[in-house]
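Now for chain A:
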Amino acid sequence: MTTTTTTHTEPGGELQRILNVTRLHLTNKFPMMVLPLLILGFIFLVNYLIWWLIRGVTDPQGAADATQGMQFSGASSFIFIYMLVVAVQSVNLTFPFALGYSVTRRDFYLGTSVMFVLLSGYYAVIMTVMAGLERATNGWGLGGGMFDVIYFRTDNLALQFVLFLLTFLFFFFVGAATAAVYVRWRANGMYVFFAILTLLVIGLVALATYTESWPQVGAWFATNGALGVALWSLTVTALCALTGFLLIRKATPKN
Partner candidate 1 sequence: MDESRPIFVQIAEQIENDIISGALPEETQVPSTNEFAAFYRINPATAGKGVNLLVDAGVLYKKRGIGMFVAEGARAAIVANRLGQFQSEYVRPLVAEAAKLGITQAQLADMIKREGRQ
Partner candidate 2 sequence: MTAVVEVTGLTKTFGSLNAVDNVSFTVEQNKIYGLLGRNGAGKTTLMQLLTAQDFPTRGSIRVFGENPVETAKVLQNVCFIKESQKYPDDFQVKHVLKSAPWFFRNWDAEYAERLVHDFRLPANRRIKKLSRGQLSSVGVIVGLASRAPLTFFDEPYLGLDAVARQIFYDRLLEDYAEHPRTVILSTHLIDEVSNLLEHVLVIDEGRILLDEDAENVRGSATTVVGARTAVDTFVGRREVLHREGIGGLASVTIGALTPEERREAAAAGLELSPVSLQQLIVRKTNTSNQEFEQSA
């Protein structure tokens, strides 16, 4: 009895396969590309009303103080957390589905990573535009700060874009790596992972406290600035990306 391979790979096959996975993630564009913007829009609206109220009610001195305070708005941090969740969902739910479509784990991970990069670019553009507008209108005419906040301020819009891009990538791949831990080792894996993570964080905090090196930590952030920190975060992002890949390679779609 002989075996035959009734299969063949076309030269463009591999790239096409990877992009098919990307396409798969984006089949339903609403939850990934529209809904976050709607929510962001809503948050902006709420913030705008609050700024308007503050402006209307306080005197000039108070207004200046308030403006200072508004530079630290965490409103836009929502979108980064949302992307983290998107990454977790993408890996967690789409992995067994992709396997059901006979996709290899490698193609799945690469296709998903491409999707992360595309979404990062998409949202980075949007955030940069909004930040630019905010700066140009002096806080939407009310001194408000949601996009152009102190953590994310750089000299020009091009750098602003890079900053946003790197931050989005960070959150995406951290989410992906976390989901990969779950997909690989399920609930037990998550418990162990978070236990280790907690110990690590506590350990580092304890270390910094005992060696009284918090000022140095602060200084490091200050000297590097937002962009510098983001560039350093790239190493973490890359590490997460690699870890995610290695974990997924051995994962199975347990029921």
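If you want to know what made the cut, all candidates are chains of the complex that A comes from, given by their letters.
FYI, a residue touches a chain if its C-beta (ideal position, glycine included) is under 8 Å from a C-beta of that chain, and two chains touch if they have at least 3 such contacts; residues count from 1.
Computed from a predicted structure; not experimentally measured.
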All of 1 or 2 sit in the same complex as chain A; which one actually touches it?
2
Complex contact set, residues of chain A against candidate 2:
1-9, 13-14, 17, 20, 23-24, 27-28, 30-31, 89, 93-94, 96-97, 99-107, 249-250, 252-253, 255
